[in-house]
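Heads up, the thing below is written out as structure tokens.
Here the complex is missing a single protein chain, while all its other protein chains stay put.
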Amino acid sequence: MMRPFILPLLALLAGAAPAAAQTVPSFASSGPLGHIDAAAAQRGFAVYEASCAACHSLSALHYRDLEGLGLTSAQVAGIASGIKLADGTAATPDSPFKPATLPASAFGGALPPDLSSIAAQRPGGAAYIYAVLTGYTPAPAGITLMPSHYYNSAYPGGQIAMPPPLHDGAVTYADGTPSTTAQEAADVAEFLTWASDPTLTARHEIGLRALIFFGFLFVLALVLKRQAWSNQS
Amino acid sequence: MTDHPASSWALSRIPGLGCVCPCRSTRAKGGSYLGAVPFLIAVTALLVLASGVVLLATYNARSPVASLQILSHAVPQGWLVRAYHASGTTLLAGLVYLGLFHGLLTRAYRAPGEYAWMLGVKLLAVLLAASWFGYVLSGGAGGYWSYQRAMMAALQFHGAARGLALWVLSGGLPKLLVLHLLLALSAGLALWAWLAARAKVRATPPPGEAVPFYPYYAAQYLVALCALGFVGALLIGFLPHLGMPALNAVPGSGLSFAANPGLPWYLAPLGAAAGSFHGAWGGIGAVIALAVTLYAVPWLDLAPPEAPPSRLHQALTWLLGAVVVALGVDGTMPGCPLAPVLDPLLTLYVFLHFLVLLPLVTWGRAK
Partner (left out) sequence: MAETATTAEGAVDRRDFLTILAGAGGLLASAAIAWPLIDALAPHGDAAAGERMIVTISDIAENSAITVYWAGLPIYVRKLTAQQISANQNTVPSTLPDPATYAARVQPGYESFVVVVGLNTATPCMLEGNAATDPRGPFDGWLSPCDGSAYDPLGRVRAGPARRNLAIPPYKFLNANQIQLG
């Protein structure tokens, strides 16, 4: 019973975990004025469908939400009609994303988390997702992997139950971008950032506009106040 | 503006409005910007109440996470309404803390302002209670585990206390939503009473030293309002989760466990103080003792009402402010190794300040 807890602890003590050797690309969505890169997020949706959707649900999204990524309603209807739901019918734009079909027992009891707000839940957000997806390496000497676990330098504890989900050419991008593992990881990280914070772009834009407006009004009010008080005190 | 027939007609006919609405009053010259804090509190409270009412149209206490996801994905401007409520609460709590601190610094609690001071303390207490229920209602793991800990504490009680604690806490989120609404309503009433009491005891300045509210203080309040809007835009646009434990982004369930879930920053000082005392009555006893102590401040200050606070008194008040901030910082960092040592010391200092240092430093001036 104790073994599963002791092993990652030993791994941590040995200093094998988070090596952080990878170079993480810069994401359009990061930073105070970041925005969602719609093209990258659309590619990321393709990666999600091809490589993640079988095990990870995305319960907060409906197919119609993809219009928020710049797809037309006809394109969304086309995507939805290509997805067979559990009852055999095709999805419509108003259907929620199809739930995961693989049972948790497929991964030795490790439950694949719902990805609806994974970018908000994990410290580091998109950069963490990218690091985990590209962090698979052979286990260093001296590390004994738990049954059905894989070595991942970015995952806390270093041992992850998720098999490497991405590989070069796992998906063919509609826009012709070469689908390397790194590209796929970056795109799906952007897509999942959008999924957990679909109003990120609007929030930054509105916030900036409001800051400028209130800054202007503040200066105006200050001048007004100085003038009003100029004949007093 | 001040003498518009319609406004004076209305003001003379609605009891209480005249003392809350500042537009007809005169003030002493040279008031600081901090004098606008109660007004800013009222504006922010209106925004928090209005956004809370709109949230009720989508929020479902039986499936909180799913309904909030509908809010942020499907409802037009739904994310903004939620941000108003969350960031508005942060602003509101910050302003009430600031207002009370300003009251301590300027001895605003001295006679005849005792009752206004007590209403201010009551406002803080009701506001923090309402915000804790709101934190639990968000359905995040932080709120979930905070609620579980409160339940576990309630089960340690016996007799009537246990019955009361379970009456408050049991029944799931739909019941907690009712309590949240009742507390929000109480906070609104406490705010009204506080503003009215403050207006009633405000000293009337001598004619040569007085200026009408409009245009002098109206312009000053506008500056303060713009600063509030600026800070609000900063919070909503760029720091939407400021002071909220990161764990609260995870849906709350028995599967997402944390030994110490943390609290939003405005509850953190209280949480740290409560966590410093052990046993069934330790935490709740500390909170009740703090509230009673704050209520009693007008009588713990022994200096005559008209005396300005001494330099030492002011320095001690600043130190108290720093101690409360330290308690809050400690409370927002779950698992901080210093917390078990630091929290009881800081909490004891807060009691020491009010019960020992404040009477001592003001005693000499009483003669």
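Should a chain be cited, it is by its letter among A and B, assigned in written order, with residues numbered from 1 in that chain.
Everything that follows uses one rule, which is that a residue touches a chain if its C-beta (ideal position, glycine included) is under 8 Å from a C-beta of that chain, and two chains touch if they have at least 3 such contacts.
Predicted, not measured: the structure shown is a model, and the values here were computed from it.
Chemist: For the chain that's not shown, point to the residue among A:43, A:64, A:98 or A:122 touching it.
Modeler: Candidates A:43, A:64, A:98 or A:122; residue touching the omitted chain: A:64.
Chemist: Have a look at B:74, B:166 or B:280 and name the one touching the chain we're not showing.
Modeler: Checking each option in B:74, B:166 or B:280, the one touching the absent chain turns out to be B:74.
Chemist: Would you mind spotting which of B:11, B:50 or B:302 touches the chain that isn't drawn?
Modeler: That would be B:50, which touches the missing chain.
Chemist: Which listed residue (B:68, B:118 or B:222) would be found touching the missing chain in the intact complex?
Modeler: Candidates B:68, B:118 or B:222; residue touching the omitted chain: B:222.
Chemist: Please give every residue of subunit A in contact with the chain that is not shown.
Modeler: Looking at subunit A, the ones touching the missing chain are residues 62, 64-65, 94, 210, 213-214, 216-217, 220-221, 223-224, 227-228.
Chemist: Touching the hidden chain in the full complex, which residues of subunit B are there? Just list them.
Modeler: On the side of subunit B, residues 47, 50-51, 54, 57-58, 70, 73-78, 80-81, 84, 215, 222, 225, 229 touch the unshown chain.
Here is the rule we go by: only the chains that are shown with their structure count from here on.
Chemist: Help me check something: in the complex, which residues belonging to subunit A touch subunit B?
Modeler: 32, 59-62, 65, 111, 116-117, 120-121, 123, 198-199, 202-204, 206-208, 210-211, 213-215, 217-218, 221-222, 224-225, 227-229, 232-233
Chemist: Would you pull the subunit B residues touching subunit A in the complex into a rising list?
Modeler: Listed in rising order, the residues of subunit B that touch subunit A are 29-30, 66, 69, 72-74, 79-80, 83, 211, 215-216, 219-220, 222-223, 225-227, 229-230, 232-234, 236-238, 240, 246, 249-250, 255.
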